[in-house]
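Removed from the display is one protein chain of the complex; every other protein chain stays in position.
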Amino acid sequence: MKVRDNARRIQPGPLEYTRQAWMRMILLATFVFLYTPIATLVAFSFNDSRRNIVWRGFTTKYYEKALANDGLIEAFVNSLSIAFVSTFISIILGAMTAFMLWRFRFPLKPLYEGAVTLPIVIPEICMGVAMLVFFARIGWPTGLPWPLNLGQIAIAHVSFSFPFVAVVVRARLASFNPEIAEAARDLGAGEWAVMRDAVIPHMRPGLLAGGLLAFTLSLDDFVITFFTSGPESVTFPVKVYSMVRFSVTPEVNAASTVLVVITVTVTALALWIQNKQSSEARG
Amino acid sequence: MTGDLGSENRTPADKAIIRINSLSKNFGTIQAVDGVSLEIQAGEFFALLGPSGCGKTTLLRMLAGLETPSAGSIIIDGEDMSRVPANRRPVNTVFQSYAVFPHLSVLDNVGYGLKVTGIRAVEVRDRAEAALDLVKLEGYGARMPDQLSGGQRQRVALARALVKRPKVLLLDEPLSALDAKLREAMRHELVNLQETVGITFIIVTHDQEEALSMADRIAVMDRGCVRQVAPPAQLYEFPANRFVADFIGSVNLFEGIVSAVDGAEMTVQAALLAAPLRISQDKGFAPGTRVWVAIRPEKINMTKLGVGPALRLGDDNQVEGIVEEITYLGDFSTYHVRIARPTGLVKVAAANFDRATLRPFTWEDRVVLRWNSNSGVVLDS
Partner (left out) sequence: MARQRKHPLVFWVSALPPSLWLFGFFLAPLAIVWVLSFGEKRGLIDVEITWTLANYVRALDPLYLGVVAKSLWISGVTTVLCLMIGLPVALGIVFAPGRWKPILLFLVILPFWTNLLIRTYALIAVLRTRGYVNFTLEWGADTLGLPFEPLALLYNNAAVVIGLVYVHLPFMVLPLYAALDRMDKLLIEAALDLGASQLRAFVTIVVPLAVPGIISGVILVFIPALGSYLIPDLLGGTDSQMIANVIERQFKRANDWPFGAALSFLLMYLTFGALAIRSVLAKGDGGLEAK
């Protein structure tokens, strides 16, 4: 770190770009650009006016309206259900993938690794199209009762979520001390006991962070869900989309704010866990 | 409770608890261990010593069952354990990183090896607590590993291994991660622990001080082979070859040819010395054999020319030189004396009996070096 003596505190030094006015202006302008839209959206969810432009007073009535909107609530419940199912399956599949890639060598491994990363890289619309065509082609049953009618969406969500979980868990496994597994074996543990007592405890923070990531990915998804959902299986973002297209009221703002709060909280939690695990003392 | 652990393991003295026969391990084209044969006695404190890459850790891991030998066999207490997996051997390991399970408490860590072999919870707890007492960690049972210091974690690892009452305890570089003060204390503790418990200890180390001070016998290894197995003193005073002579402590090696053998005495003509070397050692070398005479720095007597007896013509075991370098180490100093160019530097170590200002030697002094006929060792490899 550089030491600055008091004499130079008045004028910023040549490298202290950030203390120069123009840099600060740029940063400020950028942050204003990034946050104004969201901030106004949240603010105007409390606006007592249908037209959403001029502030007319504080009210929570649009939140009440949103809560009373059956379609919206149903969509929200659908989104949560799908998110939980998708997260659960993604964690399991992602953990297996990460473990298998970390532990074993096998022929064509780079090809396999590429295939697992494909869902992350592929444009969302291509995946949405693939899911739509697939379910139509194989004649996936339609008109199933809730919650089975959410199956298509959940499957699609798992497909693009579990590689993310795998990436997170694999990063966590990279810091595993192999002597811990050897110690377990040395003390008498069989193969599965070593997994249970040495590897999985180490994976736990990665599983948690990966699971939270999968949860937000599922909750927020629009494009893929748009292609795999039907009139009977609407999710929250899809519902908000139709509201945006057809009637722009503060109700949409209210619903959006709720979604934003949920996602941000969950993601912050995931980040916090990851931070904690990276500063944990090594055994 | 301290004598409780290990009483079942007191096999009769001089019985080899481990027999290693022509053990080899190669990783692809790399020969890590090359045809090693060793016998380790029950109740011994044994050390595997050598530079990094010599194969000592691989050998230890094969004893633990963490590596499968490419060839050869390992017999532990009469049974061939070469293909027995690690979790079924009566051998336990203290790892270099201690490998304490971070998510388990200290007590759960220590009891882990008992729990996975199906021992009742009550017995697990009692034995684990006894083990903690043994390593002086009583009362630490409820703590988590991240609350412990490195030294404490090591004791947890020790307790965890010992609680299983293994026939052999393996330790991989046990002192390397500790600071100097702690290292010395731990040295004593480990030796005492071994005596109390009576189990065979095998340690792997690259630090000769560690090996010399702790072990009953040391196997010096180099590039996959054992170069010598002996108690510390014998290793130091009577190295079997140049590698061991040079690896343990420092040594002066004079290359020469055996010129005469007279009963138990040998005369060697060295290239760098005008006077011949006379060594009383009965090794059976024939005249004409190329040998090296190894003399330790502290065995050489140095006197200033004109002060002590001068070089006497016809005498052996003497040489004249000039002091080129002095290294002051507090309790003694080492002097590098040049006896010939371009090679020919002899290292002499002398205790600083006199205070610095009174010492007779300084740079550029002409000196005479002398040693006794039983000060050196003749080596042919």
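Letters A and B mark the chains in the order given here, with residues in each chain numbered from 1 onward.
In this text, a residue touches a chain if its C-beta (ideal position, glycine included) is under 8 Å from a C-beta of that chain, and two chains touch if they have at least 3 such contacts.
From a predicted model like this one, the values you see are computed outputs, not experimental measurements.
Note that the absent chain touches A when the full complex is taken as a whole. Note that of A:Ala68, A:Leu148 or A:Val244, the residue touching the chain absent from this view is A:Val244.
The hidden chain makes contact, of the residues A:Met96, A:Leu144 or A:Ala193, with A:Met96.
Counting the whole complex, the residues of chain A in touch with the unshown chain are 1-2, 14-18, 23-24, 26-27, 30-31, 33-38, 40-41, 44, 52-53, 92-94, 96-97, 99-100, 102-106, 112, 115-116, 118-119, 121-127, 129-134, 137, 155-156, 158-159, 162, 166, 191, 195, 216, 220, 222-223, 227, 237, 240-241, 244-245, 248, 252, 256, 259-260, 263-264, 267.
Quick note on the criterion: only the chains that are shown with their structure count from here on.
One finds 56 Å separating the Cα centroids of chain A and chain B. The part of chain B that touches chain A in the complex is made up of residues 64-66, 85-88, 91-93, 95-103, 112-113, 116-117, 145-146, 153, 157, 160-161, 164.
Against chain B, the residues of chain A that register as touching in their complex are 177, 179-180, 182-190, 193, 197-198, 201-202, 204, 280-283.
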